Every structure is written in C-alpha cells, then in structure tokens.
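One protein chain is absent from this view; the other protein chains keep their places.
Read from first to last, the chains carry the letters A, B, C and D; within each, the first residue is number 1.
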Amino acid sequence: MHTPLLKTLLTERGSQVFLGVLIVTAILVPLLNLAVPADSALHVSTYTVTLLGKYLCYALLAIAVDLVWGYCGILSLGHTAFFALGGYAMGMYLMRQIGTRGVYGDPVLPDFMVFLNWSELPWYWHGFDMFWFAMLMVVLAPGALAYVFGWFAFRSRVTGVYLSIITQALTFALLLAFFRNEMGFGGNNGLTDFKDLLGFDLQADATRIGLFLATAFALGGGYVACRAIAASRAGRVIRAIRDAEGRARFIGYRVESYKLWLWTFSAVLAGIAGALYVPQVGIINPGEFAPINAIEIVIWVAVGGRGTLYGAVLGALVVNYAKTWFTGAFPEVWLYALGALFVLVTLFLPQGIVGLLARARKTA
Amino acid sequence: MTARLHRPPGRTVAHLMLWCWALLLASGLQVAAAQAPGDTHHAEQVAQLATAGFGEKERIVDALLEARHPQTRMLLAAFLDGRLASRKSDGKVFITEDADDGVALVDPVDASAAGTAKSSALRKIGTNNRLRKKLKGAIALFDLDDADAGVRLAAVDEMLRELDATTVSALRTRLGVEDSARVRRALEVGLALADLSSPDAEVRLAAVGTLEGELGTAVYNRLKTLERDEPDARVRDAALSGLRHIDQWRRFYGGVETLFFGLSLGSVLVLAAIGLAITFGVMGVINMAHGELMMIGAYTAYVMQLLLPQHTTLAVLLAVPAAFLVSGLVGVGIERGIVRFLYGRPLETLLATFGLSLILQQAVRSIFSPLNRSVATPEFMSGSWQINEVFSLTWNRLYIVIFALLVFALLQLVLNKTSLGLKVRAVSQNREMARALGVRSARVDAMTFGLGAGVAGVAGVALSQLTNVGPNLGQSYIVDSFMVVVFGGVGNLWGTLIGGMSLGVVNKLLEPWSGAVMAKILVLVFLILFIQRRPRGLFPHKGRAAEGH
Amino acid sequence: ADTIKVGVLHSLSGTMAISETTLKDTVLMMVDEQNKKGGLLGKKLEAVVVDPASNWPLFAEKARELLAKDKVDVVFGCWTSVSRKSVLPVFEELNGLLFYPVQYEGEESSKNVFYTGAAPNQQAIPAVDYLMNDLEVERWVLAGTDYVYPRTTNKILEAYLKAKGVAADDIMINYTPFGHSDWQSIVSDIKKFGSAGKKTAVVSTINGDANVPFYKELANQQISAEDIPVVAFSVGEEELAGLDTGPLVGHLAAWNYFMSIDTPANEAAIANWHAFIKNDERTFNDPMEATVIGFNLWAKAVEKAKTTEVDKVSDAIIGLEVPNLTGGTAKMLANHHLTKPVFIGEIRDDGQLDVVWQTEGEVPGDAWSDFLDGSKDIEADWVTLKCGNYNTKTKKCSGQNY
Amino acid sequence: MKLPAALETFADREHVFEFMARGSRVPRLDVSHNVILYLEDITVAFDGFRALNDLTLYVDAGELRCIIGPNGAGKTTMMDVITGKTRPDSGSAWFGQTIDLLQLDEPEIAAAGIGRKFQKPTVFTEHSVFENLELAMAGDKRVWRILFAKLTPAQIERIESVLETIGLKDQRDARAGSLSHGQKQWLEIGMLLMQDPQLLLVDEPVAGMTPQETERTAELLLGLAGKHSVVVVEHDMAFVRSIARKVTVLHEGSVLAEGSLDEVQNNAKVVEVYLGE
C-alpha cells in the first residue's frame, strides 16, 4: 500500500500481466510482421498491425478517461475533444508535410484551402510544418483547453452530471465549429491524404511498425504514469475527493487544484492518443468530436472495469475488437450483439471484465 | 371576351362551383347535365390535352377560358388537382375520381359518369409549375363570383399576384356587386395597385391613399418601385410614408415571429427532455435509451397511420395515447428487466441503457427497414394561421407548443398532487426507507420509469409531425435532452420547462444574427458559462439536502 | 480463388444507413443476377458485406480488411465524400478498385476509383439553366448543409449566376449543420427573400435527414412550388418516400435518373429489384442506377480483360459503354467519370418525380470544375496522361500516392 | 471596454490563480489577545428563516467550550459559518487577531488551523481506516507536495498511536464504509486528531456511544484542551457535565445564556427551552 511505484507495479497482478503482455506484443508483432514471410501461418499482416495500433490508441484514451472517472469521479463526456485536438495537431503537421504533392500542387496551402479559394494560410496553421512545434501543440492544445475549461468548471464547483454535460457541450460545440468550413480545418472532410511523417512514407510497412511501437510505448508510459499517480498519496487524495469532495475540503485539500491537475494531465494523454491515431487511420474529421464517441469511451472503461487502468485497456480492446469482428462477420445484426454485450456486462459483471477475472482467481 | 366574363352567373353554375369546391363532384354533375352550345369546341380542346406538351397545354387552357364552357371550372380544377387522365386504349380524356373499385371516370364535357377503369389503364395528364400557376389564376376568375365570401377573397388574393387587364376589369366589375366588406377591401386594394400604374398623378396619389394601412407584400413591392421611379414628389412621399409604416410593422411582427420560433423550438426541446426529466431527473437513471423510446412513439404514430389510412387526424390523435402505452410498456419492461438491478449504481445504467439503445435502433431497422417513414400531417395541423399579411403562425408548431405545455402541466399534476407522485419522489430519494414505510418500491419504480418512457413516446408522436421518423430519430435528440434537463436543474420539472424554452428562444434570437451553426455553438457556450454561474442548473435543489453532510 | 469476390462497403448502421443500406442490396442484387447468368470468367461471384457503421476511420479499416484480408477483386461502396476520402489512400496503397455511385463535388480523380455518380456539371448547372430559362427565375437562394459538396456546388453556381448577370443582392446563401431540424427561421427568411416581387427559386444542396423537416416547414409556411420552387440535388424517390408529399407537389429535383421514366430497361430493372427485395413498394433511385451501371461496366471490363486484375480491368473499362436505364448509354471516360443524361423532375403527390426537362443526350462528367479558380487548369486523363490531376499550366502531375 | 455580463463575473472575482499562489493569502494565526475565535453579529437566514440571529461569541485560546441548545438553535449552522461552508448574511468571524474567516474558503480555513467533526459522521468510505487518518494528517496539502510525498516512520507512528487512541487498531485496514455508526464517530475524532488543528469544532461526538466510550471521549477532549481550543456541541448533559468549564446556550440563533454549567442549569429560561425537568 505504501510501497514505491516499481514495487507496486511488480507486485500488482493486473499491472504485471498488462505490462508483460504489452511488452511481448511490442516485440512479437514487428518481428512476425517484418521477419516472417507473408505466407507463413505466424505472419502478422500489416492490416493487423494497423488495427492493433488503432486499438492501442483507444486503450490510451480509455486510460485517460479512467484516470479522471475511475479515480476522481469526474465522468468526462468530453475526452473526444482532447483526443481530436491532438489528432488535428498531428493532422495539420501531416498536411503541411504534403507540400507541393497536393492535387493542386500549392506549396503552402493544403488542398482544401485552394479548393475554397483561400489565398493564404490562416495564422493558426503557421509553425505546423515543424515537427517539434506540432508535437508541442499535440500536448498544448488539449492541455490548454482542458486547463482553461477545468479552471472555470472546478473552481465554480461544477460536479457530477452537470460537469459531464458541460464537457459534452464542449465537445459538441467543437464538433459543430470544426464542421464549419470557415474554421479552416477542412470542414466535414477533415484532413486526409497524408503522405509522410518525418520523411517516412506512411504507407510503408516499416513506418506502420514504427507507429505501432510508438503507440505501445506511449500506452506503457501512460499506464505507468497513471499507476504512479494512483499509488501516490495524491492518488489517495484524489480518490477521497471522488468519494466525499466536501469532506476533503474540510480537512484542507484544495479540491479544485487536484482536479484541475489530474484533468489536464488526462487531457494531454488523450491528445497524445489522438496524435498517434491520426497517421495510423489516415484521416481526422470532426466526427471524432462526436459526443456519442465520448460516451462509448466511458463504456469501454465500464466494460473493462473502472478504476483499475488495465481494466480500461482491456475494455477498449474487447469492445473495439468486438466491433471489428461483428461488423465484418454479421454486418446486418452486429448492433444486437454489441448492445447485448453491454447489457449483459452490466447485469452480470458489475466490476467489468476485470471483476470477473478477479472473482475467477479468488474461487480458483 | 371580357364582356362574357362579366355576365352574372346563373344559379346552376354557382351551385356547381360550390360543389366542385367541396370536391363532391358526383352530385354536382347531376345538376349540370345540360347541353351547352360550345360543346364540340370544348370537347376538341379537351381531347387535345391528352397528347399536348406543356406549352400547348397552356394554350389550350387559354382557349378553354375564352370559350367559357359551363364545365370549364370543373375541368380546370380537376386538371390542377391532377385528376385528369387519358385512357390508354383510346386516348379519351376523363376526370378521375377515387372509387372503391379502381377509378371512377367522369366525362369532362357533359359531366356525366362514364364508368370506371383500372388506374393502370389510364395515363395521367401532367401539369407543371407554370401550368398550375396559370390554372390557379384561371380558376380564380371563376371563383370571383362564388357564393362564398371566403372563396371570393381567396380568388382576389390569387389574382393580386399578377394583375393584367383581364384581371383588373374582372375585379372592377366584381367591386360593383360585391357585398362583403372584406372582399370589397381586397378588391379595392387590387384596383388601387392597378391604379398605381395610371399615367395620372392624382389617380396614383389617391391609390397610395387607398393602400394606407395595408401590409401585404404586393403592396410593399409596388410602393417600393413607386418610391424609386415615381416622378411626382407628392406620390413619392406618400409611398415613402406607406413603406415606413409597413417596415415598422414588419419589424414588430418579425420580433414576435422570432419569439414564437424560439418558443416552438423550445417546446420541442421540452417535449424531448421531459420524459428524461423523470427517468433521469427524478429516478437518477442515466437513460441513454430515452431517444429510442421517443423513436418508438414516433413509429407508433406511423403504425397508427397504417392502420387507419383514411383518417389521418384520428390516427394522430389516437397515436398519442397509443404511443404512451407502447413506449410506457417498453419502459416498464426495461425497468423490470434491467434497470431494477442497477439502482444505486447510476453510472452502470448508462452502460446498459446505451446497449439497449443500440438494440432498439437495430430492431427498428430490422422491422421497419432503415428508411425513413412518412407520417402525414392531419388537416388541422397543416398550413398556417395567417394573422395578417405579414404575420402567420404555422399550425403544427402552435399545436406543439400547446401540447408541450399540456404534457408539462399533466406531469406536474401527477408528480405533485397525487400519492403516486409522493411515492415516486420518496423512492427516488431513499428507496430503503420508503420501503420501510410501506411503499411498494418495485411497483413505484416500474410505474415511474413507465411514465417517463410513456411521455417520451408521446414526444415522439409530436416529433413525427416535424421531422424524420427513422431509426436515428432518437440519437439526434438525446444530447439535447440531457442538456435541457441538466440546464434546468436535475429533478426539477419547472427547470426543464423554463430551461428548454429559454434555450430555444436564445437559439432563435441568435440565429438571424449569426447563422444556424454559430447559433448552436453559441448556445452551447452559453450553457457552459451558465453552469459556471449556477453549478446546479437553473433551479437547483437548495439547502443542506443538496450539499450532503 | 474459385470465386470472384465483390466487396460491399456501405454503412448498414449509424446515420448513413438510411441511404446506404439500399445500395448494399442493389449490389447484392447485381451479384445475384450475374451469378444467374453464369458468373464471370466461368467463376461465381461472391459478395463480401461489411458494415463501416457511418464511421469514417472505420471505413478505412474495413476497406483494408476487404482488400488485405478478404482479398476482394472489386469494391462497391461509400456514400459521403468523407468516407471516400477516408478509404482513398487505402485503395491506392493496396491497389484496389472502388466504384463510387453517388453524386459528389468533383475535384478528384483517382487511379483506383471509378465515379459513377454525377459530377457538378452533370446536375447543378443544367438545373440552374432550366430555372433561369424555363421558369424565368431572377432571385436565387442557395441553401445547403455545411460541407464540401454544397460549398463547392454553391460556389460553382454563384460564379455561374454572376456570369449570367444576376446581381449579388439577388443571391442568398445559407448553410446549416448536418441533421438540422428546426427550419422555421430559415424558411421564413426564404419566404421574405422571395416576396420582393421577383421570381425566386431555392437551389437546395441540403443533405440527408435535414430534408424532411425542411420540406415540412416549407409546406406549413405555405410556400408552394408555384411561388418559390425548390430544386434539390440530394432528394430523390427514396427520400420522398419518407415524406408526406402532398404539399410538395411541383418542387423539383435534378438527377440523372428517375424511377418514373418509362423505358423497358427501367421497367425491367425495377421489376428485378422488387422481386429481389420482395417488396413492390420499394423505390429505385439515382445512386442505385449508378451502382447498376458501375457493376455492369465492371463486369464488361472483366470480360474484356479476361481477368479481375485491377490494372487490367482499369485499362479495359475506359471507353466501355453500357445502356442507362433511362435510355442512352453511359460511357466510362478517361477521367474515370461517366457520361450521363440530366433530368429535371417535378415532385408528384405519390412521391415520384415527373420529368419536366432533360438535356439533349448525355453530358460528360467533369472531374475538375471549369468554374473554380484552383481547378480550371487541372485535367484528369488515365489514358494518355496517366494522371488524375494534371496541371495544364505547370505541366505537372501532382497529388499521386504511388 | 464593456465585457459581456457573463465574462465580467469571471473577470472580477478577485482571487485569480489562487491555487497557484496559495499560502500567502492566509496570515499566521495570532492569539496575542488570548482569544482564538471571534464571532460578531452573525446572521444567517434561509429563505427568510433566521437560523443565526446576531450571534456573538468569543472563544479563548486553549479553552474547552461546551455549546448546548435546543434542536435547531443554530449550533451546527454556527460551525458551518466558522468552517466556511455557509456564508453569513452579515457579521464578522475572525480566527485570532489576523485571520478573517469570511475571506477564506474551506481548505484555507482548515489549513489555518480549524478542524471539524460533523454531526453526521462523514468519513471516506472507500478508504481504509488507516488511509482516512493519513488523509487527515497535518502537513502541506498542495498537489505537487502530496504527489511525491512519502510517509515518514514518524508519521506512521503517529497514525498508529491515533489508531490506538480511537480503538480501531483491529480495523486498521478495514474499509471505513463498513464501520458501524459508533466506529465512524471514533474514526472522525481520530481524523480530527490527525489534523492537529488549533481549534477543534466537535459536533455531537458521543451520539451513539456507550457510557464508557463517552467517558473516554471526555478524557480525550479534556486532554486536548489547553494546547488546543475545543468547541463541543452536545446534548448529553452527563457528558457535558464531565467536561464543562464554560457553557454557552444557544437559542433561536443567538446566545441565551453563558457561564458555568451550574449557572446555566439554574437559568429558568434554559430549563424551559432546553433541559426540562
């Protein structure tokens, strides 16, 4: 309980398993993709690598949500906003990388601007041709938005559903704003047609492997960081705030700064997840802001098991894999299956899948 | 030609036209079965309609008008309504009537019944926009002499759209014999409008005087050109002051209209949210399937209409209780089957009901197909209430505002004045203790959830009158519904009403100024800022109870 | 492989399911028919259906799944532009073949995509010509949903109208969000705009779900087609089936196909469709015809190339012709677009549309609009230039991903 | 420039960035006049009902003060005012010479040295008993400090000794939510001890305790007095008798009587409204 982080990670069963599996995957997948011939049964196709990379991004996003929800009781329905902002920052960099290779061949303006007769680059697009700047923005854009939003909301003591709903309003407003073509982010079509990242061709297998590894690394790092926070004394304060916010104030904790800090950190994680997501799926469009997506993230976390982090990862993987599989295998009726999955998990696995595993371990 | 037009109509003709108007053709035909001299010419023209192109058809209409055969009014009306067809076998033209066994045919020359036919054996004689416009004008010429003042007024209004020598002289003649004050006024306005083109400045001045107090667009546009082109300063000034007057009223009514738009948007929001105010606000179930319960209500309206295809009004009226029952029962099912295991775990209700909403959506796709369904608007809800020339309210919106208020009042009554309401509130605040005091909480829970679901269903019926009835109906309202409930203050029905209405009005006030998209964004931003000021909504629970401890 | 696999990439759930499900059924019908005729190259066709669920990244994922995992020979799919944009890189990377059946904003020509719907010059411009010449419209409302297709179309139209001498004051442009459902103020504004004494028309690029409330509001505010006709580019038989069309009679739509057009081919296609879907009430519409044409062209090209290999089929298909359902022929052009007839129809009270005007013969689809500054100089030609975006000024082929 | 109304309210709330620069706002406690708490003319009204009515009360440093009074007299409300939970409509509240309580919010007041036990026991139900005490422990409670803080052996020892005092050693690792009512009472007292505040506000500490536990509580509070100032609200007169030096009787939101227990017990009005026969 009061042991150092490393020990916590090594002794805690869930963390052990999670980090172990992650490391093994990160080593095996590239090997099986690059080194094993395509016709071998062991070969992992690039399709699978890309898919896994995408899942891992979702997993990181789920961790970010679980951190604020599971540990601090802030049910965020707005994390898609941070995810998408991170994604847009990356997307803008990738757009600028296209350079003269766009369909209109304009050296500066992305295609959609030429197309809408824009004559010069809007100010907020400047700097995105530099990788470091774009990466800074990946962190800063969601972080700053979260900070400002949280600063207002937490000091006004907005809590519970009220907070959830204004986070939803936030992402909804951004959704509408980004849909507007005047915003200069490509409107509904968003940003697409990316060519390369730091000079690496996005369609090359090696680049995909690289992105996959980067994502796995980010997920591992994010996990360890979140775990560290949760295991620290601040983690206990945060959980105390979740359970009895008022009481925590009366023993002298400045609840809003704890929340703000955790919230901003979580938003940054979400932003990083978004930035890794975009080059792997090849498009970022305002649809990513959709409030319904935010609700889905919450559901991943709940399905996996809230307040455990690895549960969130598990939930994200299970639900998304189910989606991939169902939409291919039973395209006409898969919503029944997914819906039923959610209902059954709630009814029979109150602690999510992780709870089931824990129970199984106890009885075994 | 004009001379003949001015002949006072015979009794038979007047009768006939009345009947036509009421679409009771069959009986009207008996009365009109007289032979008239122009029959052959008339018949020739009619026969040509079968093969004519649109341009030709216009010419034929002109010719028919000129001949002024007694059956012309009936023929034109049928033509306008799309009830003119030619028989495929022999190319003969008939007026058609829906009948039990196919289509009843009516001879357009002598208005006699001409047997029946299968609709596949007929080819409809089409119209297009130009032609329909022409037909309306032509019919108005007839209707100017109708016995019903309302019909005459409509005819005058129709003619005011485009004034030419024929119409002006028709109006002038009618003015001589007109006895209804309203129609007289309309005729005078029409003539004054015509007089504005008079070369005589005095006549024009007098005409501007006559038009004083009128707000109509025809008048406005005419004054506008006058103000621009008029050589005579006096006339120009008069026109200018007339314009100012109209502008003033337009602004005023524009404001009233915006307010109404806001309230009507607001009542849609209220309707969508108010069921949620119960399931979520009172019971604390984060009911993501709320939208789908509305969708079920809307589909109930659709099914009602399938069951009663001939009685649109009745179908919609019956759909309200039916939707309440259907959605309510589904709600009870959801509560008994799922939600009751989740009390005390509100966030898990989100997960389960979200899953449920996916299932319900897909179920509707499976049963009704993914396509949108059409729910017809009953007569009493279509069109608008023209309060004056520049201001009208659409009936459906008006009814929906009233309906929303009604639903609100009923719910308020149930929750605050009945013992059920007391039990509902007690159970939602402390289930265990309520049971210890003898409240059958399981029943109360089921009924409460059923009530919320039923109200959602009723809202669905209202929505079916405004928008798509399709599998996505629920999704498009769920976010808004939660926002309204939260904005108003969870658990407070008044909050939902005032919250929904004010969001609607704010949205509509912003819209003309910022455009629809920005208005929506601004409303969301407003909501976020508002919650900073009042972190527990518009009408928060006050006192110690709300804060805990 | 012992079968030829046909991928179907249309949303069966989510917001786009309303439109796209029908297209999935259309492809299945075509596969079915082809198999009855003995398949292709002696092999049976096999449809592989997936559901990208109206989710754009999922479109890319599913496209990859179809191409890499299921190894399909051809894909019919997508409706929205963004879904096409999302799968485009995947098709180019894995060298797949996509037939895209919906009218769109143009400004694209990919080596791996065949566009069987209308380009702007095959829908919008003829419609405006009709309004201007036949209905003598002088004042214009360009109303659309705020995304690329309406923006582009309206831009083209604005330029076109101004070139025809319409004053800026006489053009009103309005954009609304997706799924906009409260049209009261906008319709009221249109009404006011249209009551200035000049003949006014609305050119609507309003998309999808938003149309039903829009038309309902038009009807309720008693704007009839004789006063202010609305010509729509996204409203066809299927959309009208979800509407009470009584009050809408006379409003217009511009398409390359109408179900009501009386030709033997059309009658047969509709009969087939009804037999396949087992419902005589179902409508047939323009994107369905585009799917049928696309499928027929592909089948013909496969037979000509004697293989399903993408490159060979792509080469073979250019210049091939198949009959339209409404008469005339659809020819695949070197820019991967089709020649198409353009019809203007008026809405009837039974939800069908009556043709009131049509172009003489077919209009060739133009990938790059002549009315937009950026694209005036760009040309697509996959035969001689081997390029989808060839700039005639700089003599460069830009924007290719391979 | 005129800001829109909504923005204005954000702009003119003074303590911008307060949680970045905290600490500086709270002056040191100064009890040089030997009075630790000044409440003057405090009025609190709820929807027109005056729960506190011009209440004036002083508490000396190191004093143990009992406050009694009928249900609804305003005792809890008074504590709410002192701890920043309720803002009075008028009046002033000072902690020592320098600290204006009405300018501070709850965590600042707690940090300044006022601890409170609630009438209805409130503990962190999902935390263990040990963690509850750890959370309450005095010290720097800013995010960054706490994030990297480790419990020192001395601190652990302190927690263990408090566990001993409150008799929950066996429940050390039990979930606080699973404690019985009386155990929660003890735990809350323990948390108060951990906070080590200058002024303890104790609302009905012995409700639900056995007579013997009551005695122990009395001893505990007596032991605290002197070094700390203690304000106890209680209805158990036996308990009050065992600890009381000075007693204040509240009634209808203001002080009805003050003095030694005997004095107030013999006050006819107090007998009438509160003690009964």
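By our rule, a contact is a pair of C-beta atoms (placed from the backbone, for glycine too) under 8 Å apart; a residue touches a chain by one contact, two chains touch by 3 or more.
Please note the rule applied: contacts and distances are computed from a predicted model.
A chain of the complex is left out here; the name its UniProt entry carries, from "NADH-quinone oxidoreductase subunit J", "Amino acid/amide ABC transporter ATP-binding protein 2 (HAAT family)", "Multicomponent Na+:H+ antiporter subunit B" or "Dihydroxyacetone kinase subunit DhaL", is "Amino acid/amide ABC transporter ATP-binding protein 2 (HAAT family)".
Just so you know, the chain we are not showing touches B, D across the whole complex. When the missing chain is restored to the complex, the residue among D:62, D:91 or D:167 that touches it is D:167. Only one residue in the set B:51, B:430 or B:514 touches the chain that does not appear here, and it is B:430. In the full complex, the hidden chain is touched by subunit D at residues 46, 49, 68-73, 75-76, 119-120, 167, 178-183, 185-186, 204, 207-213, 216, 235-238, 273-277.
Contacts to the hidden chain, counted on subunit B, fall at residues 419, 422-423, 425-426, 429-430, 432-441, 491, 541, 543-546.
By our rule, only the chains that are shown with their structure count from here on.
With centres defined as mean CA coordinates, subunit D is found 72 Å away from subunit C. Computed centre separation for the pair subunit A/subunit D is 43 angstrom, with centres defined by C-alpha atoms.
Look at where the CA atoms of subunit B average out and do the same for subunit D: the two points lie 64 Å apart.
In subunit A, the residues that touch at least two other chains are 152, 176, 179-180, 244, 246-247, 335. Multi-chain contact residues of subunit B (touching two or more other chains): 361-362, 475, 517, 520, 532-533, 547-549.
Across the complex, subunit B is touched by residues 75, 149, 152-153, 156-159, 161-162, 165-166, 168-170, 172-173, 176-177, 179-180, 244, 246-247, 291-292, 295, 298-299, 302-303, 306, 333, 335-336, 338-343, 345-347, 350 of subunit A. On the side of subunit B, the complex with subunit A involves touching residues 286, 288, 338, 341-342, 345, 347-352, 354-359, 361-363, 366, 475, 479, 482-483, 486-487, 490, 517-518, 520-521, 524-525, 527-528, 531-533, 535-537, 547-549. Only residues 45-47, 50-51, 54, 100-106, 111-112, 114-117, 176, 179-181, 187-190, 192-195, 202-203, 277, 281-283, 285, 287-288, 323-324, 327-328, 331-332, 334-335 of subunit A touch subunit C when the two sit together in their complex.
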